[in-house]
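Okay, structure first, notes after.
What follows is subunit A.
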Amino acid sequence: MKRSYSVAIILVIALILLGIFAIASAQKPAQAQTSEANIVKIGLPMPLSGPASPWGLIPTPFREAWIEVFNREGFDVAGKNYKLKLIQVDDQNSSEGGAAAAKQLIYGDGCKFFAGHWSWNFPAVAAVTNPAKVIFVTRTGNQALPKSWGGLYDPKTMPYVVFGSPSEEIFIANVFALVKKFPESKQLGMLDCTLGAGAGWDQVFDVLKKAGIKYHMERFPLGTTDFAPYITRFREAGCKVVYIAGWVGETMQFAKQRWEMGYKDMVVGSSGPFVNIDMYNTVCGHDAAQGLIGQYWAPWDYKKTKVNPKYIAMCREALKIAAQKTGKPYEYTGEIGWVPSHTLILVQAMQKAGTVTDTDAIMKAIRGGTFDTTAGKWTMSGAKTYGSPVVFGSPSALCEIKGDKEVYLTEDPTPPLL
Partner candidate 1 sequence: MPYLELKNTTKHFGKLAALDDIDLQIEKGETLGIVGPNGSGKTTLINLISGYYRPTRGEIFFQGKKISGLRPDQIAKLGIIRTFQSNVLYEGATVVESMLISSYQQYKTSHWQSFFETKAWKDENEKVVGKVIDLVKLLDLLNDTFLPAEGLSHGYQRMLGIGMAMISNPGLLLLDEPTTGMNHEEAKFVVDKIKKISEQGVTVILIEHNMKVLLDVATRVVVLSFGNKIADGKPEEVMNKQEVIEAYLGTETL
Partner candidate 2 sequence: MKAYIDYKNVVPKTVIGLMIFLIVLVPVMTSNMATLSMIILSGVWAIAVMGFTLVLRTGQFSMGQAAFMAIGGYTSAVLTFKLSMPFWPSFFLAGIVSGVVALLIGSVVLRVGGTYFSIITLALCEIVRIVAQEWEPVTDGARGLMTSPPPTIALPGFEINFAASPVPYYYFMLVLVAVTSLVFRQIGRSRMGGTFFGIAANPTLAEHQGIRLMKYRVIAFTVAGVFTGFAGSFYAHFLSVISPVMLGLWQSIQIMMMSIVGGVGSLVAGPLIGALLLYAFGIYVSRLPVFNIQYLLFGTVVVLVVIILPKGTGLVDLWDRFWRKVVWREKEFEFEEVEE
């Protein structure tokens, strides 16, 4: 062991520690700004690293653009003008990471509002936000369903959770829309990852059984790239339509492979907005991508849902800014029903309650209140079903890929729960 060696070691460790502290101090400014009175901080634990990171990355330009557009006017509460500040933290797409991120946001940055999460960590995050009386606006689906439905959401222990996007209801509505659209299909095929199993699906099955619709469910292990066996199984079960839960890469590979296997007439839908039509065309091939069905969030095309033109203008503006910032054409509209509408719910509730700090008052304003958002004008309701009066409605529109555009397909506005 030479002396220089140990010196090198100490150097490296010094570097590592230095890095840690540098990063630690990197978040100091964020904390410094907590003192600024007219800023309302909204936390957003999102997957910024790992396989799920696209969900954090792709919408970010639009998110920031939206906040920027929104802050041009800001919003007045009790005669004082406030601006929004969105803080994203990496939740590593895990419960542990989600809890850690939530704690940083609440106790480090002093956020009193969360505009959602995307990962599999609803319970972990909710367990952090509720004791801290932080309003957590999120979506229904897989774990985030009431106990009575086998989910993990308990209105008594989680009084500060607001379901601002009824993903579960949207999913069910879309399924029915598909069945209506393709009556010739004897059986509806449905595909999800093994991780997706749980309360959400049980609900879907119940509803389908009640409606007397035959379905065939398949699940694939995480990381599956070859869907030939599943496609064959769907084929043999006689499924003309296959609806895939939210997995973008898997959806594209499924569509591509069903095309290659010669089952060109098999309709493939995905319960999620299209990320980027160009991507679908380059991955699946132009022909295979045609007719892919996905959720549709562009409010300017809605025929049944009325969306405030002001917000439509703001969304288009935000899309433009995002395109300028990224330097590429930016067409991901999926975010419109997410952070923008969630922030609008929060803001309007604050205005109703006349406070930006007293979360209890704001919750009172949210319960049963009516909110005008980028996803339409809806009344928080669902008391009968959820045991919690804080579920929102949605246009639940569908679109399909035609050429290199996504075109409006159907729309059946979903009030909170069917």
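Criterion applied: all candidates are chains of the complex that A comes from, given by their letters.
The working rule: a residue touches a chain if its C-beta (ideal position, glycine included) is under 8 Å from a C-beta of that chain, and two chains touch if they have at least 3 such contacts; residues count from 1.
Because the structure is a prediction, the values reported are computed rather than measured.
**Q** Among 1 or 2, all from the same complex, single out the one that touches subunit A.
**A** Subunit A touches candidate 2; the others do not touch it here.
**Q** Please give the residue numbers of subunit A that touch candidate 2 in the complex, ascending.
**A** Of all residues in subunit A, those touching candidate 2 are 1-3, 5-6, 8-10, 12-13, 16, 19-20, 23-24, 26-27, 48-50, 53, 56-57, 88-92, 94-97, 99-101, 103-104, 106-108, 120, 123-124, 127, 131, 142-143, 150-152, 154, 194-199.
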